[in-house]
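Quick one: the structure is below, and I'll ask about it shortly.
Removed: one protein chain of the complex. Kept in place: all other protein chains.
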């Protein structure tokens, strides 16, 4: 059967990319004989050890199937029946998970308008007046996205300040790390520098946008919370029976820092795109380019002309903002061709 | 890094097996360039057409990530806030999904003791007295497993009778088809013969236990219910971003009836095992062998001796019942070696 | 046993007031012999007829126990698993029901900043971009409060415009009518003028703040939704076994327009308070006084001095806004004494 898959390079999302060859190879290598199901296999043991190597011996990693699943399992650990999450109003959990937080967790999202998608300590302190009032949901978790949904990154100090503020009021800090690799690559730091070392309690470490097929990790740094993970993962439909193939993906990314090479490359491609736009009349970069995303304003006609040939999202149609994402497999040629077409679209 | 994966052939579960080569090949072939995420790709289009080819033009297929996910999405379509599901007390949704039915759907399971895991029409009619009483959950769905959790199969007539009974009282019929392929192989019938043709409303078609890596389909035959699936699939954490790799797995199984060859082979291996046990003193087959499972009673010491070398489940420790499962990759030699060891264990 | 109940007149809430004598009398009169439980009694039949007399023959009324319960039962009728409610960010369901909407209904609240607590049609149309996207909760209900949480009232035309806007996009209109009586009294109109006649689908009619002990009605104007109410009311813990005593309360309020006399009196007392504040230096009325609430800004020291003697809420401590509520039993003397003390507090 023939499938026509001659799509142009997509700038719509890093999940339009395929699977990194080393990841697929690791999956193929895992297809060897039988293995116990649900995680009691040697590939999962290796993955679990790599998580400890990466995030410290107090870290426990649990492989799941997608980013929303990683968020729901991680958040469920920390939230009781009348709790609330403080997050940016752009947070993925608040905007693009079809209300899973509300339906699966049953908790309230207290969403905060932000600049550049980043929460600040005063955003937390300014939303704690409900604490103790039995008429109101109780703030219990602060959830940030690293990289944010606007492509920006928190510095280690910024995360540490949020953790301290949260902990001072009895709240916990969660990180949606669907693109945690891109953040560490941008910041030129270890993954632990923006998690373990700065007071994060629970976070996700995304694989899928970084070259995996479908694999994310929930990482728990607060040992009092680990006991519940297997139950919540199973109940939340995030446990794979043939787990070795999920673990093998994450393992491949954690081997020889493949995660950093993939993320770093994608970031560089976004930098190249941003650099190429400098001085081009009609286009303005909207947010600092700190990962593999470039947000820009563009005349509507130019955007429309480009979309005839390229896949990308109109981020904010009213404001004329578009989002261009790069991936581990975006090439300099892709970028340069795209830049040429952007210039053409703007000049006509 | 070295991984010791020299496990003996497992009889614990068909999900201890790996991935069928044709499935892995299809996934590898799908790793070609970019593709839109979340199902808007050509591999998914092929899968969707194959579902219609297999189950009729009124059928709509939706790929998901695991069996519990397929059940929860399929059931969510049919159930309101105060509804109940009538099912066998051995049903997977009632026993092995960590209460996902209760937590994710919020509905009651009305569980029925059965012989051989199969519901009968009078099991439905005998549990409808709650209808109309606002103090009681309202039966709305009858859910059966085909193959059942005890390895038995419903005949097409038996399913038709359940569907008629359910529909006569305004209930819908759901089938947990994690091993639907094994049933069709055992019954030597089309997949549609035990679904579309006999009044089933919504069912799952399992891939994972039949040689896939992680892929199941929710199939909806009642067109009034299809609109909700994408929303419920996304919210239930069952939507894969790189969907082409999920669709490709199901597609491979649906191509040239690979599903039937895999399931038929596994069934034959179970038959070979059962046949080899005939007349062996100390072992008794518990349920009719109608799929890839053999349930048997065995002295506790013999079972223990076997478990030193083989993986399999004590199904009912009190009753001394064990479960032995075969898979697409179980060989006659595996069976014959196992039979030899069973006889040895029983004779010592 | 002696209980010291010599509280000063409270301006904190209309639920600090007791029960109107006619309501208590009706409850006492209902305490006569046996009656079937759960609503199958003659008092409930009378209440149900009164609802039809008041809101039209298409209206069905269901008595419940409190305002949050009335909201949850009414909203549950209209909302599926992946739906969202558009409401003002001051809405009681969003701020003061401990996240019941999220936990009991599992749906998302899309909260809108407003002036004076009132939604406008463009607030609806501006929040419909999620419709059809399976990554986002689907707006399904617009919920407004009449009287709003800021004491303001929607005119019939304003509600009609909201209903039309909602219906045009397939959404339904819900009214939290905890103080519906105060709105009708303020607008000098029938209760049906701001509900049945202007396209409302489901609303609550509050009794407790209007002189009842604990009684609210869920009123359903969309006949396709009535079937579910008894089940959802029971499941939501809002069904009273000795229902006659709940129905009798609502019945008393609906007899000879007691609801209007109670609400009208409370409104007049708020008017008297507002009028008495005119020209008093240091105090400014914050929102139009259109019911039984007066919001005002006041120097913090004056507010603190007053709170030593009077119960009332600091509505917005940062902004220095206080809320003063009147009730059916507030007297002109209460108001005049309070005014004297306000002036005193302000002048010292």
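Labels A, B and C are assigned to the chains in the order they are written; within every chain, residues are numbered from 1.
Note that a contact is a pair of C-beta atoms (placed from the backbone, for glycine too) under 8 Å apart; a residue touches a chain by one contact, two chains touch by 3 or more.
Quick caveat: nothing in here was measured; it's all calculated off a predicted structure.
Engineer: Which chains here would be touched by the one that got left out?
Structural biologist: Over the full assembly, the chain not pictured touches A, B, C.
Engineer: Any idea which of B:63, B:84 or B:294 touches the chain not displayed?
Structural biologist: B:84
Engineer: So which of C:59, C:72 or C:250 would be touching the chain we can't see?
Structural biologist: Once the missing chain is taken into account, the touching residue is C:72.
Engineer: Residues on chain C that touch the omitted chain in the whole complex?
Structural biologist: Counting only chain C, the missing chain is touched by 1, 3-10, 12-13, 15-19, 24, 27-28, 30-37, 41-43, 46, 65-69, 72, 97-100, 103-104, 208-209, 213-214, 231, 234-242, 245-246, 255, 311.
Engineer: Please identify, in ascending order, the residues of chain B that touch the omitted chain?
Structural biologist: Those residues of chain B that touch the unshown chain are 81-84, 95-99, 102-103, 106-109, 134-137.
Engineer: Name, in rising order, the residues on chain A that touch the hidden chain in the full complex.
Structural biologist: Against the missing chain, chain A presents residues 38, 76, 80-82, 106, 134-135, 138, 228, 230-235, 239.
As a working rule, only the chains that are shown with their structure count from here on.
Engineer: Which is it for copies chain A and chain B: same residues on both faces, with over half shared, or different residues?
Structural biologist: The interface of chain A with chain B is built from mostly shared positions.
Engineer: When the C-alpha atoms of chain B and chain C are each averaged to a single point, how far apart are the two points in Å?
Structural biologist: Going by mean C-alpha positions, chain B sits 51 Å from chain C.
Engineer: Could you put a whole-Å number on the gap between the CA centroids of chain A and chain C?
Structural biologist: 42
Engineer: Centroid of chain A to centroid of chain B, CA atoms only: how many Å?
Structural biologist: Comparing mean C-alpha positions, chain B is 33 Å from chain A.
Engineer: Among the residues of chain C, which ones contact at least 2 other chains?
Structural biologist: 81-82, 106, 134-135, in rising order.
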